[in-house]
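A single protein chain has been removed from this complex, and every other one stays in its place.
Let's turn to chain A:
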Amino acid sequence: MSESANGAGGFPSLALIPKADAKQSMKDFKSDQEVRWCPGCGDYAILAAVQGFLPELGLRKENVVWISGIGCSSRFPYYLNTYGMHSIHGRAPAIATGLATSREDLSVWVVTGDGDALSIGGNHLIHALRRNVNLKILLFNNRIYGLTKGQYSPTSETGKITKSTPMGSLDHPFNPLSVAIGAEASFVARSIDSDRKHLTSVLRAAAAHEGTALVEIYQNCNIFNDGAFEQLKDPAQRDDVTIRLEHGQPIRFGAEGQYGVIRGAHGALDVAEVAKVGEDAVLVHDAHADNPELAFALTRLGDLTSNTHTPIGVFRDIARPVYDRLMSAQMAEAATKQGPGDLASLIRGNDTWSID
């Protein structure tokens, strides 16, 4: 086994996964299937970023598995030349948990959407996060149901006019990253479909994380919810609303870095002009803080649905025991204590009698 060119495959999180013999390229991960998303869909950019990133890990591609649920995003596994399963609506984290906890030699990735992960599959998502199974979950959030043709989703803004809500939706939306942190997630990040460089950096951090990583990817549905993240993409305004989080760095943004994130009232965070409050008042991002308070407060910054003050990057990345490793440790402990299983002795038990 050789290390990959840049050593990403050397992440401790990937230690048990066999490494590729030769350097890989994007082409190695493209399947022969025709991609069937709508022209202009944000999924294309995410797929390209993932296909471009996977060679960096240097893993044998037969040891990489992509599992998805149902929805536009969930067609993803068909387009990657790895092992894959396009399962049923909402259940991918559960299926992936069974695979990841029985095969430590696999790199298991889940692709899901806002409906798949947060509506029908909400239960599986939160439990995967709290267990900290070695899974990387990419949640494509376009704030709409695409494959069923345009109903509001659990991340749609209240009042949204859709086919199922002609007078506006009544639902209060989920903030996916707040949910994840509330569910004890050990790794929480956000990126944007159109920013390949940033998305790649977040994928790299997720791959390096030991345990469950949740990456929310803002993804444009140009058919049913076009422009949902326009403020974050428009060159004229994106720098004033996008807050790029970097561990250990002051949280500053704006074209000139003129804004900073400061402590507000009641544990909330505020945005201020650095010139007015002074550099010392600007918070330094700490993704590794065990206490989730700062990470959570960052998820609550600004108005989610109008994309004001939107942090992207790694919110939280802490070390916590990984479920599958713990399970393997128990298996090993049992084997040591009880010795190898002997079927005849098991079924015999302690209380038998003989008849001649």
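We adopt the following convention: a contact is a pair of C-beta atoms (placed from the backbone, for glycine too) under 8 Å apart; a residue touches a chain by one contact, two chains touch by 3 or more; residues count from 1.
Quick note on the criterion: contacts and distances are computed from a predicted model.
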item	value
Name per UniProt, for the chain absent here [options: "Oxidoreductase", "Response regulator", "ABC-2 type transport system ATP-binding protein" or "Multicomponent Na+:H+ antiporter subunit E"]	"Oxidoreductase"
Full-complex contact with the absent chain, from A:Cys38, A:Ile88 or A:Ala289	A:Ile88
Chain not shown: contacting residue from A:Leu14, A:Cys72 or A:Leu106	A:Leu106
Residues of chain A (touch criterion as defined above) contacting the omitted chain	18, 31, 33, 60-63, 65, 67, 77-78, 80-89, 91, 94-103, 105-106, 123-124, 127, 327, 330-331, 334-335, 337-341, 343-344, 346-349, 351-356
